[in-house]
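One protein chain is absent from this view; the other protein chains keep their places.
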Amino acid sequence: MLSFESDYIEGAHEKILKRLYETNLERLSGYGSDIYCESAKEKIKRACRCDDAEIFFIVGGTQTNQIVISSVLNGYEGVISAETGHVSAHEAGAIEVTGHKVLALPQKEGKLEAENVGKYLASFYADANHDHMVFPGMVYISHPTEYGTLYSADELKALSKVCREYKIPLYLDGARLAYALESPATDVTLPMIAELCDVFYIGGTKVGALCGEAVVFTKKNMPKHFLTTVKQRGALLAKGRLLGVQFDTLFSDGLYFEIGRHAVSLAMKIKKMLIEKGYRLFIDSYTNQQFVILEDSELEELSRSVKFSFWEKYDEEHTVVRLAASFATNENDVEELGKLMKGKGK
Amino acid sequence: MLSFESDYIEGAHEKILKRLYETNLERLSGYGSDIYCESAKEKIKRACRCDDAEIFFIVGGTQTNQIVISSVLNGYEGVISAETGHVSAHEAGAIEVTGHKVLALPQKEGKLEAENVGKYLASFYADANHDHMVFPGMVYISHPTEYGTLYSADELKALSKVCREYKIPLYLDGARLAYALESPATDVTLPMIAELCDVFYIGGTKVGALCGEAVVFTKKNMPKHFLTTVKQRGALLAKGRLLGVQFDTLFSDGLYFEIGRHAVSLAMKIKKMLIEKGYRLFIDSYTNQQFVILEDSELEELSRSVKFSFWEKYDEEHTVVRLAASFATNENDVEELGKLMKGKGK
Amino acid sequence: MLSFESDYIEGAHEKILKRLYETNLERLSGYGSDIYCESAKEKIKRACRCDDAEIFFIVGGTQTNQIVISSVLNGYEGVISAETGHVSAHEAGAIEVTGHKVLALPQKEGKLEAENVGKYLASFYADANHDHMVFPGMVYISHPTEYGTLYSADELKALSKVCREYKIPLYLDGARLAYALESPATDVTLPMIAELCDVFYIGGTKVGALCGEAVVFTKKNMPKHFLTTVKQRGALLAKGRLLGVQFDTLFSDGLYFEIGRHAVSLAMKIKKMLIEKGYRLFIDSYTNQQFVILEDSELEELSRSVKFSFWEKYDEEHTVVRLAASFATNENDVEELGKLMKGKGK
Partner (left out) sequence: MLSFESDYIEGAHEKILKRLYETNLERLSGYGSDIYCESAKEKIKRACRCDDAEIFFIVGGTQTNQIVISSVLNGYEGVISAETGHVSAHEAGAIEVTGHKVLALPQKEGKLEAENVGKYLASFYADANHDHMVFPGMVYISHPTEYGTLYSADELKALSKVCREYKIPLYLDGARLAYALESPATDVTLPMIAELCDVFYIGGTKVGALCGEAVVFTKKNMPKHFLTTVKQRGALLAKGRLLGVQFDTLFSDGLYFEIGRHAVSLAMKIKKMLIEKGYRLFIDSYTNQQFVILEDSELEELSRSVKFSFWEKYDEEHTVVRLAASFATNENDVEELGKLMKGKGK
């Protein structure tokens, strides 16, 4: 069945599986101390053009957010996030379970605005009672956002500036980073992210890996005994090679970026098709996720032959659905989709 | 280089890799809702002969212990464990970070004794001040233990009886369960474990999988909204198929047990060789881990050609090392080892 | 200096101090097991007309909120609160530090509206992804609210109805409960609260006690081993008599209600004076807290002779301040204030 349900419905890019096969019987030490983890770290460091980068591989995204945020914050601090940010809305309380509040601010197309963050911080410190409140100790953004939107270089710089003014770290959740970096509508590069953010992660799970995210601390600021913290949170993989080999492959010969380009270019074709056929887009996305508003009757019919992801009810008669392209989506899938979607009487 | 460092130094059993390859491009829903997870659960249920079994796949062992223990205990309760139990000694405080105390009791060859547990519980409730103390809310055991030793059926029954008397659940950590079930020295079966324990896990990582453990709640007692709790702890894998396919393979045609038999039989050969050459065993293990006391000078020499796991210093001149066999250890490795170890002047 | 800074700027009502003196050398068992705690519980039970009431005395309000909420919620649940609720805004993350999210909803004059709560709950369960979100497990309201406003009996009934429909408890924070019960504008009684809420607390600290709050579980629903939980949170007072004697006194001869009446009647005089002099009230409060909008220049001058509590900036030239009356505020204080406040040119 045709499916655009998400970018994690297939297994792994074949180059990754192949490499896992080839290295399978090599005898390697556990817990991330193997040569593939080392090699992958070096390649990522180079891709980030960041000599100070300290890198750690973690299995999943929520886990990564939980560990990074809880190990960087002080006990009396919370993390600022857009109210639609993944850590705020869709991680089942993974931040709060570590004892920290998510300080949710209003968003615009899934993004935090530097001006709003600045006002929030200024007003916090101006409040006579702020000692009875949770201190803002970090800013969390996702790029692309949960809505497939992107920060511009200027927006990212402005956020970074506010953070540095208040001496709190800027953390970027790059679960789908490849699709941001390879978007036709971006002026943000990986080295720029490494420069402007204090910590970020390069998502593997949603970019062709079986699992795995690479956390990058960019300012020699990896928390002390980070491995122990990762272990304590149950996130230290015995066969660390599984992550090392995957990231080593993703960062060899530009595979990570190639996957990004591939999926974004197919998503752009889907977008073009949707526009041409007169569908209303819910948001103007230039990454691998597209959001379209469908009549419920059409949605019902389409659902027999193609899988979407339900996003939200738009109104009584319409629904927003998400279509995602992945490393394994192909031209044929997009054509098939085009045939199935009748269009809005243009 | 020859290595007996652990049972997680190689990747995965080839049948598992093959199956991951074959299913790689199938489009499957995420978060464990795929057909392979379903199929694997059915097979495990049958292997346990436990119709009430509710099963959940989790990436790693420490994570599994953390989630099971914290979701089963009440806030005022702690978990009883042998002082050498993994949750007590080697998980970096993964239980405490969830707010619960590990109530460490003395051990005998890594095992908890039912009589000691009973005495502890009786004395707790007899203490006039027990309202100011952490309530014992669960008993944790590992099988095989961290020392490779095994509970007998009678010992397991006695522990189960004490737990039921005090109405607290018995939890068995089966990180290396296959090596217990296929030991020549056991009278404990998988269905017996399902009957006597309230929850246990079947370890995959150390038995030929890339990663993954299967938690089995045996009495229709899986905590409500367990998936949300797993998500909250950062342990819900987006590509749940990675665990489903692996466990479906492990429980097809008896592969899980076959791996167990293979590694234990090689470990028994190592043990026999060690005894014949006059080495002192640190503990009398009948599973895939063997513990031998080496002179430091011999250890230093051996270390040039073979990898062991340092266990502990025995005395000024001796060290205990661990040798583990895995799915990928072969007869040749054992022979090579035999040639390298000179023996104690026999 | 004249001060309306808060209702906790003086010590205790003289009857309380007197009773502490009289009972001081009696030898009583610790941790709340004394006769005064018992007697106070009986009196409170009668005042609530609630035979099923189970009562526990705790030192402070934030502590009470923390213990009640964390011991009632399941691990995967959060507590719904108005975004201005004390637990959401001014307890420094005391709920989050126990691992639970505060689910902040919009407020109207500090109050949650039953309709909004109902919509939130319906929409939560309608969301296909709610398993990845924090479950709403309790509704928290404060009465009076942080703005001195009050729920009507109908509003409280509507909230209680929504909670019962979704089978989640309704918790009322009564830090200043006496000022609600004795307001001229209320139709809510103490027995009504006991009936409609599952748990609430009767505030002592802000109603004439040195410290102390009385938690009332109304449906035989006090969490198991609650004393141990209180101990674990560091909130079990060794000399429990300090709380017992105070609440026994407050609930003898209607002292608690008398203090409420006294402070509210003086606050109403202040309100009348403010209105007559043409000041703008920030909110229309009928309890012991009044909120007035002052020109910054007048505020600066007044601050030399009278203490207010800064509430928030209203605009560039105005500030909202709070004036609170307590058991120790007297007619003379109010008259003095009247002389100092020049009025707005009426």
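Chains here go by letter, A, B and C, matching the order in which they are written, and residues are numbered from 1 within each.
To be clear about the criterion, a residue touches a chain if its C-beta (ideal position, glycine included) is under 8 Å from a C-beta of that chain, and two chains touch if they have at least 3 such contacts.
Since this is a predicted model, take the numbers as computed values, not measurements.
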{"item": "Neighbouring displayed chains - absent chain, whole complex", "value": "A, B, C"}
{"item": "Touching the absent chain when the full complex is considered, from A:35, A:153, A:185 or A:227", "value": "A:227"}
{"item": "Residue, one of C:37, C:177 or C:236, that touches the chain absent here", "value": "C:236"}
{"item": "Contact partner of the left-out chain, one of C:77, C:91, C:146 or C:248", "value": "C:91"}
{"item": "Sole residue of B:18, B:108 or B:132 that reaches the chain not shown, by the stated touch rule", "value": "B:132"}
{"item": "Footprint left on chain C by the chain that the document does not show", "value": "1, 3, 5-6, 8-12, 14, 17, 20-21, 23-30, 59-67, 91-94, 97, 205-206, 210-211, 228-229, 231-239, 241-242, 307, 328"}
{"item": "Interface with the unshown chain - residue positions in chain B", "value": "75-76, 78, 89-93, 96-102, 104, 128-129, 131-134, 310"}
{"item": "Chain A, residues in touch with the chain not shown (by the definition above)", "value": "70-71, 74-76, 99, 131-133, 135, 224-225, 227-229, 231-232, 236"}
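Going forward, only the chains that are shown with their structure count from here on.
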{"item": "Chain A and chain C: spacing of chain centres that average the CA atoms, whole Å", "value": "42"}
{"item": "Set of chain A residues in contact with two or more other chains", "value": "91-93, 97"}
